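A single protein chain has been omitted from the complex, and every remaining protein chain is retained in its original position.
Order of writing sets the labels: A and B. Residues in every chain begin at 1.
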Amino acid sequence: MNEASDIIATTAINRLKARYFRYMDTKDWRAWRDQFTDDAVLIIDHAVSVEGADARTDPPITGGDAIVAHVRSIIGSASTVHHGHMAEIDILSNVTARGVWAMEDIVEWPDGRQIHGYGHYHEGYRLVSTSWKIARLQLTRLRIDFSGPWQEDPRRV
Amino acid sequence: MNEASDIIATTAINRLKARYFRYMDTKDWRAWRDQFTDDAVLIIDHAVSVEGADARTDPPITGGDAIVAHVRSIIGSASTVHHGHMAEIDILSNVTARGVWAMEDIVEWPDGRQIHGYGHYHEGYRLVSTSWKIARLQLTRLRIDFSGPWQEDPRRV
Partner (left out) sequence: MNEASDIIATTAINRLKARYFRYMDTKDWRAWRDQFTDDAVLIIDHAVSVEGADARTDPPITGGDAIVAHVRSIIGSASTVHHGHMAEIDILSNVTARGVWAMEDIVEWPDGRQIHGYGHYHEGYRLVSTSWKIARLQLTRLRIDFSGPWQEDPRRV
């Protein structure tokens, strides 16, 4: 490990996250699957709370296949935009790393319900053969704006 | 070509694209022109379609001078914000490269018509003397939101 190898690994993880976003928003689910390890874990915090006092977290989804099936079931029919910013990536070893990303997303379902959210991804990465993959992804939220025909208080959905 | 020279070229192309955005939004059209090769090609896909089934593409604009004249005629009087994210840049040779960027833009014309769009730039770059320049720019869209006094369906404008 040295500064040069760290920069090369960091560059590769930036590319990994770019593919994560691009394949998700263009609905290339097969390619999206390849960005995760087989044993990846996804954790989504729904509540909007800086201190976390009223945070509500869904049960973790475990396994790359299960993550794709779960996310596709939620946003597969929706128009989506996901952007990442301001990566903070730490290379922990030759094969492990972690990172934090600021994020923004827009999801609009066919019935007109829409969310516009902001938050952070807290992620773990692992080198599998020669490719960095996402091994853990936890999404925390700073803010979610809801619009459209929600049937109940969307902050509880 | 090696990893170090790739990182240096990638850094230069990131700077190029940053200048592209900044000079466009601050209306420094002379400086904006310098970011393109003389024979650059601009292609804008207007339709919002992931699969491209109903995509509509304007005729390409060819030549750096023609690109500046065309874009300035459309947004020269507007308030604009253009942001880029999550670059995926491939250095193809000592003098050629390509890249994909996620993007978001806001354009508001003096009469109050406004678009808020999202998509990707698909670009080609060429090293001209010692400066990387944009040789090809194709914009595809994930989503465009329209607001304000549009006279006809803006999705056809």
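The working rule: a residue touches a chain if its C-beta (ideal position, glycine included) is under 8 Å from a C-beta of that chain, and two chains touch if they have at least 3 such contacts.
The shown structure was predicted, so the numbers you read here are calculated from the model rather than taken from an experiment.
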From A:Ile7, A:Ile43, A:Val107 or A:Val128, residue that would touch the chain that is not displayed: A:Ile7
Contacting the left-out chain in the complete assembly, out of B:Arg22, B:Arg98, B:His122 or B:Arg143: B:Arg22
Residues in chain B touching the chain absent from view: 4, 7-8, 11, 14-15, 17-19, 21-22, 25-27, 79-81, 83-85, 106, 108
Chain A residues touching the omitted chain (full complex): 3-4, 7, 10, 50, 85-88, 100, 102, 104, 118, 120, 142-143
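We adopt the following convention: only the chains that are shown with their structure count from here on.
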Mean-CA-position distance for chain B and chain A (Å): 26
